[in-house]
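Structure provided below as structure tokens; questions to follow.
One protein chain is absent from this view; the other protein chains keep their places.
Chain lettering (A, B, C and D) follows the sequence in which the chains are written, and residue indices restart at 1 in each chain.
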Amino acid sequence: MTAPETEQPTILALQGVTKRFGGLTAVGNASFEIKKGEIFALIGPNGAGKTTLFNTITGLYKPTAGQIIFQGRDVTGLKPYRIAHLGIARTFQQIRLFAYMSALDNVRIGEHSRMHAKLWDAVFKTGRARREEAKVTERAMELLEFVGIRQQAHNYARNLPYGHQRRLEIARALASDPRLLLLDEPAAGANPQEKRELMELVQKVRSQDITVLLIEHDMKVVMGISERIVVLDYGEKIAEGKPQEVRTNPRVIEAYLGKSA
Amino acid sequence: MALLEVDSINTFYGRVQALHGVSLSIEEGEIVTLIGSNGAGKTTTLRTISGLNPPAKGRVRFRGRDITGLAPNRVVGLGIGQVPEGRRVFHRMTVRDNLFLGAYVRNDRDDIRGDEEQMLTLFPRLKERRNQIGGTLSGGEQQMLAIGRALMSRPKLLLLDEPSLGLAPIMVDTIFQVIRDINQRGTTILLIEQNAAKALAVANRGYVLETGRVVKEGTARALLESPDVQRAYLGI
Amino acid sequence: MKQPRILVGLALASIALAACGNSTSGGSANKGTIKIGVDLPESGAETSNGIPTLNGVKFAVQQKGSVDGFKLEYFNLDDAVNGVHDAVKGAQNVQQFVDDPKVLAVVGPFNSGVARAEIPKTNRAHLVQISPANTNQCLTKDIYIPTALSGKPDVDCKAAGLPFPKDLRPTGANNYFRVATTDDLQGPAMADFALTTLSITKVGVASDAEAYGKGIADTFSSRFTGKGGTVVKRQDFPNASQVHDFTSFLRAAQRAGAQGIYFGGTDSNNACVVRNQMKGIFADSAPFMGGDGIVTGQCLKDAAAQAPGMRGTVATVDASQRPDAKATIDAFKAAYPNASDYGAYTMPSYDCTQIIIAAIHRAIQANGGNMPTRQQVLDQMSKTDYTGALGHTSFDDKGDTTNKVVTVYEAKGSPVDWASVKAFDYTNGL
Amino acid sequence: MLVVLLAPKAASDLSLFVQILVIGIANGAIYALIALGYTMVYGIIELINFAHGDVFTLGAFLSLPLLGAFGLTEGKSSGVSVYLALILIAAIVMLLTGTINVVIERVAYRPLRNAPRLAPLITAVGMSFILEGIMYFWRGASPIHYPDLIPNPRIPLLAGATIGLKDIIVIVVAIVLVILLTVFINGSKLGKAMRATAQDREAAQLMGIDINRTIAATFFIGAVLAGAGGVIFGLYFNSVRFDLGFGVGLFAFTAAVFGGIGNIQGAALGGLAIGLVQAFSNAYYQSALTDVWIFAILILVLVFRPTGLLGMQVPER
Partner (left out) sequence: MSRQVSSSDSAMRWATGFFRDRNRTIYTILLVGALLFPSIADITTGGEGNHLVSTAADAGVFVLLAIGLNIVVGFAGLLDLGYAAFFAIGAYTYGLLASGLLSGSPLHQEFHFPFWIMLFVAMGVAAAFGAILGAPTLRLRGDYLAIVTLGFGEIVPRIFRFLGAGSPIGNWTGGVNGIAAIDPPTLPFFLTGPWVGAPIQVVKPFDFSDPIAYPMDFYLLILILVVLSIFAVNNLQNSRLGRAWMAVREDEVAAAASGVNTVAIKLLAFSIGASFSGFAGCYYGAKLSTVGSENFEFIVSVTILIMVVLGGMGNIPGVIVGALTISFVNFYVLTNLPDYASSIASTIGLDFLNKSSGDWIGLHDEVQRLNYLIFGLILVVVMLLRPQGLFPSRIREQELEKGTAEEAVFDLREGSPE
């Protein structure tokens, strides 16, 4: 496990990103930068706008104001699939797998954007379509192997145990060959053993040269793997820094951690 | 006689069996917690008790009465309140209407109003927002509303399903404090938590569920000290 | 596999059931069977149109029983779908006639719009088709509104959105005949009646936009304005059967000064509901006019208290007014005693059937007593020279009857019923 | 845009314009009564209840024999007793349609509450056929004359235009029923239970709400309004037909969506809007295009404001 060099280029930069719903400000003027190759955490109380921020980064919402720069390119307001093509993948707070598709198919969907078979190929099942299918399947199996659930390839996603579903979601996200992976509370509902395995998996992902941005409430996980943390409260950034700095920040303790943490 | 007795229930979702002969009992005044990993059957147990998923086999008895297979609304009427997983407040209704609906099974109009005031006192943050609609509350506030709503039916037994899920650490502390308060006012509580350490800290007794079976039970202290529990659920 | 076997079973059962037909025989003969196809709207809101008309055919076939040793049968199909006449159903029905080699001629349809869909099919099969009730001029003629009507240049059928007769006859030869005269006379007859007998000069005109309804509304309007009247409001209701409120139109017409309403359409398209809704907007004495589509018992029911004062034209002779036809009508009424068995088109369809049987008879003779081909029957049709309930009928080269009489009916009396009040004979032109 | 289209018409003949306005409002009132049933049922179980329009027609059909039983015949009956008898008949019909709709829900929808979404939609279509089939079998396919029992004296409005007593009755009845319903839904315990069931069925059960009874009550109330609408329709237009509910129901449903499905006032507003569009289009423009306008407006509303005019503007989760 190697810490990234300090002077890595910025992979994602948020500049004054704001999202309002009617009169409600879910994210207010969020600005921070994520360096290439780091594991970066976003924490904050409920309703602080973390998931909204994820949704905004991945194009599910258009920001009310501000800019999102990914690898030097302005991706503000692009459609979700465009953003996925450009190299941002994500998982969801409430697992959103394709429940009635096999694990393998779930991962193959992740590869959708990297396939080229046209309508014609599909209708007539041309050689090109067959070859591509074979290639995609092979890679999907590799990814299932990578997250450790290869044996589940032919099971419906909904029949997988909870921990495997989390892993499958990560495999699907990785299938689009992202440069940045957004994980939304990956440890929620996991037991301590699963949490440890998850932390290992995140490290392993990072070692594949993929930057990780995660939302997490579990302080053990957050403090254990992230290199830098941003704290949001009521849509505003109240602190940013290394785990140690954040943990001791009085504002963070007051608004988020409480006395016990 | 136990307040609630669950006697070897089997519960299915379609063809999938979720519970395999789960038995547990709760005495009046206790806080009992169910711990276990995801998919172990904790929520299913709760849903079976409250009538949302009637068991294929086994009995559920409440204050000596067999309530197996009763419709959920009847179960509520008998004195079992439930705070469902994910809070499930009515998003398009005001805080007050939510509380009002909590008292749906009751007919004593004046007392209801009194209880409503009491809930607003118990949760001061809700008082400020009493005429706001549920959907605009934050997660913690919604959790408080869900608990307050369930209390409006004046339950003898309150079923709490993962009250701390997805809440910030500071809010988690508040919620557990509330649970303690409610219990002290005389409501028996069955608590489901994935945060086993915190749950066992407030509970009198606990059950450990794995793949739909009770694998361990005992006092909270005993469970806290059990090496198996420590390794699997307390992360020590 | 359980289900597929059931389905196969169903399919087999269906085929077995198909073996039972619904043809009804009359008389006995041994040289074989000749069928006359009958396509009419027989169900739903069309019952009052189709059934009395069908009875005319039934009665004629039952009277004759056989022709030259061939057993005669009628083979009737319903062209109403969900209770309303339907062109596609009509086309499917005549295809069924075409597919049945025993069918040598077809009586029907009732509605001109249905005829347009059917003629190309019967034409390709050289199958004679004769309609008791079709009146749309474009089924046989190129001109929709002739100069004689409007004083303006001819409007041809294409311009009116209807195909030319030749478009409907892919073989180039005619196979279609009818005993009712055409709408370019039916509409004008009511216009003449309105101007001279009713003495009104301003009307509101509406139609159900079908070939028939729009046709009589247009020809009525042309004649009416040509003779000095004014059409103050004109509207077409292409989905009239689904419209429940015509008061906006009636209000607007009344404000524009209309003294009466002409509605081109059929009772199944709510024509007579329009009459009922005139109440409170027009004086009760204001006339409501239309074509044969409103000269029905159903129309009287729809108009209810407003029924008196309706006038409708029928494009044939009123057989009941002809002393020669009395015997036939009496015999019919003895066989079909219900009041609803007899209608304005019972005798026309009776005559149609007689004309066909006569043509088949001549064709059999010409074929040495053997089963004639469809073409042979067709060849004999144009030689028709028949005198029956409607008087004398022969066909011009287009297939139209030479008997060009339009009768005006009025709803009157107690209980209210249709009674013919005037006949216009246009045999020598308008 | 509507103002631009209608202003010159109003200016050229104000009397006619007002007259058409009255027709539009009266029609709109009837649409509104039916739309309420669609909107309530959709709101609570997200089902497009295709049979609802036919329940409305059934209301009119059921009142026909009752009129006879009460000795009401056209041209012979008059006076206050007619109104009293009509109110009684309407009450009986409303009770009947309400009960029938509850039975329909019990038989055709409740067993499928957890089935794939399209299954109840198909049974709804099936129920629509069954109801139409019953009425067809009973009274045939032709229009049926509905006795004209209410005198229709015309009361002068502005510019020489008049409004009939019937128009006033239709409009007043509709307004009163909509207000009663709104008060009921927002204020009563059952009304709150309906809203709760609509939002989260399971959570509602955990409040002690019997959702089966609550859903049945919703069907009952919707059909009561439709039954009233059926009787009013008959008295107003004096002609009904077995398949009336299909066309009218489609427009009423459009009205419900137009106003924001699930929203009571929205349905009333939508009904009014559709009645007006229809009346003005029929009077001033091509009646052939009236329906096209209505559906085109519906599509535009949905594309630009997917939750309808008064749709919920509250975050759903």
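Criterion: a residue touches a chain if its C-beta (ideal position, glycine included) is under 8 Å from a C-beta of that chain, and two chains touch if they have at least 3 such contacts.
Bear in mind the structure is a predicted one, so any value in this text is a computation, not a measurement.
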(Q) For the chain left out of this view, which of A:30, A:129, A:170 or A:205 touches it? (A) A:129
Q | Sole residue of C:121, C:223 or C:279 that reaches the chain not shown, by the stated touch rule | A | C:121
Q: Give the residue, chosen from C:108, C:238 or C:343, that touches the chain omitted from the document.
A: C:238
Q. Going by the touch rule given at the top, which residues of subunit C touch the chain that is not shown?
A. 1, 3-4, 7-8, 10-12, 14-22, 42-43, 47, 78, 82, 86-88, 91-92, 95-96, 98-101, 113, 116-117, 119-121, 124-125, 158-164, 167-168, 170, 208-211, 214, 236, 238-239, 338
**Q.** Residues of subunit A in contact with the chain not shown
**A.** 21, 24, 26, 47, 49-52, 55, 58-61, 79-82, 84-85, 89-90, 92-93, 96-102, 105, 108-110, 112-115, 117, 119, 121-125, 129, 132-133, 136-137, 154-156, 158-159, 172-173, 175-176
Q: State which residues belonging to subunit D touch the missing partner chain.
A: 42, 46, 48, 107-108, 111-112, 114-123, 125-134, 136-137, 140-141, 250, 254, 257, 286, 288-289, 291-292, 295-296, 298-299, 302-303, 306, 315-317
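Keep in mind that, in the parts below, only the chains that are shown with their structure count from here on.
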**Q.** C-D or A-B, whichever has more C-beta pairs in contact
**A.** C-D
Q.
Based on mean C-alpha positions, I'd like to know which chain lies farthest from subunit A.
A. C
Q) By C-alpha centroids, what is the most central chain here? A) D
Q. Which integer distance in Å separates the CA centroid of subunit C from that of subunit D?
A. 38
Q.
So the centre of each chain is just the mean of its C-alpha atoms; given that, what is the distance between subunit B and subunit D in Å?
A. 43
Q: Indicate the residues of subunit D shared as contacts by at least two other chains.
A: 315
Q. Going by the touch rule set out above, which residues of subunit B reach two or more other chains?
A. 136
Q) Along subunit B, where are the residues that touch subunit D in the complex? A) 50-52, 71-73, 76-77, 81-82, 84, 88-93, 97, 100-102, 104-105, 133, 135-136, 149-150, 153
Q: Spell out the residues on subunit D that touch subunit C in their complex, using ranges where they run on.
A: 13, 15-16, 19-20, 23, 27, 74-75, 136, 140-145, 148, 152, 154, 164, 233, 237-239, 243-244, 247-248, 278-280, 282-284, 286-288, 291
Q.
Help me check something: in the complex, which residues belonging to subunit A touch subunit B?
A. 24, 44-48, 93, 161-163, 185, 188-195, 217, 219-220, 255-261
